[in-house]
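As you look at this complex, bear in mind that one protein chain is not there, while each of the others sits in place.
And then subunit A:
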Amino acid sequence: MQTLVQTFMERRGDLLTALWQHLGISMASLVIAMMLAIPLAIWAARRPKWAEGLLQLTSVLQTIPSLALLGLLIPLVGIGTVPAVIALVIYALLPIFQNTYLGISEIDASIEEAADAFGMSRMRKLFKVELPIAMPQIISGIRTALVLIIGTATLAALIGAGGLGTFIMLGIDRNNTPLLLIGAISSALLAILLSALVRWFQTAKPKRALTVFGVILVLLAGGGAYSAYANRVETVTIAGKLGSEPEILINMYKDLIEANDSHVKVTLKPNFGKTTFLFSALQHDQIDIYPEFTGSVLETLVKGTNPKGMTAKQTYALAKQRLAKQEQMTLLKPMKYNNTYALAVTKQFKQQHHLKTIGDLTRIEGVLKPGMTLEFIDRNDGMKGLKKAYHLNTTAKSMEPALRYQAINDGRVNLVDAYSTDSELRQYNLALLTDNQHFFPTYQGAPLMKADFAKRHPQIVRALNRLAGQISETDMQEMNYDVNVKKQSAATVAHRYLVQHGLLKGAK
């Protein structure tokens, strides 16, 4: 409980931003869904055959799992707010359409006949008779849709649209329960609050309801206008993958760029998503820069076969060349540390079995209980290739990244995959096994951007190049430890490193 309160106090700024984003996405989706579903339902109310088909269609749309829907939208509209809103609109259609349609088509036939017999026009009948009678049902449909949207909007974080889901994802990723709880509770409270508001609208006196509605509209429009105004200034958006390390790096980028050029404002999008999300965001100009690894570029982002046993320099050169040619992108000079895959065991286990290299594992295949991330198990430059290269015969259990360290600490597994800069190596007293056959490719981090962006912003390129060759593996482990375990903010940790190493002058 105490940690919950503490986390809440530390994060309330972020929480407010996330809440606002969440509200924005949800409201936009709800309004669009209403504008689509209500007129459509009114139109269909006199055409039962069409209505039947539309009901079927909206039901089918709703049965698509939300994750799959988001995935389907990425190739079409990229990532960020747009696909999130589209997905949410699709989910909200059914309850609104269904309730509006039933509300109108179930009106007593004699009432309809009376309205016709008194010579009401189609529109007058709709607004004076049908909609008022169907209103309670329409409102209840809107409430259902609203609760649905607010719950599902937490998934928007997966495709970089922000919102309360970022807290939940971060909480899962960092095994941080208070964060997770804050995200989940806020989203639940938001749903309850807004649902109550909608119900109030239904019963409130028309004048007062209109006033409140007006105030809300002005607030939202004001927020929109403000963000439009804020966007007028040259803003550079830098995003990072999930985890503490990218967040530290992009904070360093921000510090360096802003110290170098006071006319540029940097917006950070930490924990924006996984590799392909970020890459597609960069392609679609939704972000300007993000830190990428040389190894990941060759492995997943560009086409071409990769020669074995390349040095770090060769890897960078090849990655840079292929990015420039295939994607018109520029990969700036990399930092020093190599954040590659590694296999880790406890120090005690290492001593007990006299382990030094990965090759030594073949001796003790019988006692191995590996726990690894699904991604590592499935990659050619991961477990698949490794087993061939070292003639290792063992089967790994797949685990969530954050859980496997817990598992080795509890003794449920005794061999895990790791990144060489993970703070957990330090936290759980783990040792790495030497990759004596140089099987793992080099993963050096460097800022990635579009080539024309680099051309237009030489100042930024120069500022970021100051990080070239900096930061060792131990430095990175240390900083990750400060963020993940000591719970310091990534901004503080990044700033401290830059000042200590003379890359930035004094305190801000």
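Please note the rule applied: contacts are C-beta pairs under 8 Å (C-beta built on N, C-alpha and C of every residue); 3 or more make two chains touch, one makes a residue touch a chain; residues count from 1.
As a working rule, contacts and distances are computed from a predicted model.
Novice: Determine which name in "Xanthine dehydrogenase family protein, medium subunit", "Integral membrane protein", "ABC transporter ATP-binding protein" or "Ger(X)C family spore germination protein" the UniProt entry assigns to the undisplayed chain of the complex.
Specialist: Per the UniProt record, that chain is "ABC transporter ATP-binding protein".
Novice: Who touches the missing chain here, A:L72, A:A114 or A:L219?
Specialist: Considering the complete complex, A:A114 is the one touching the chain left out.
Novice: Just to verify: which one of A:R46, A:R124, A:R199 or A:H438 makes contact with the chain not shown?
Specialist: The one listed residue touching the chain not shown is A:R124.
Novice: Which subunit A residues would touch the chain omitted from the figure, given the whole complex?
Specialist: Counting only subunit A, the missing chain is touched by 108, 110-111, 113-121, 124, 128-129, 132-133, 135.
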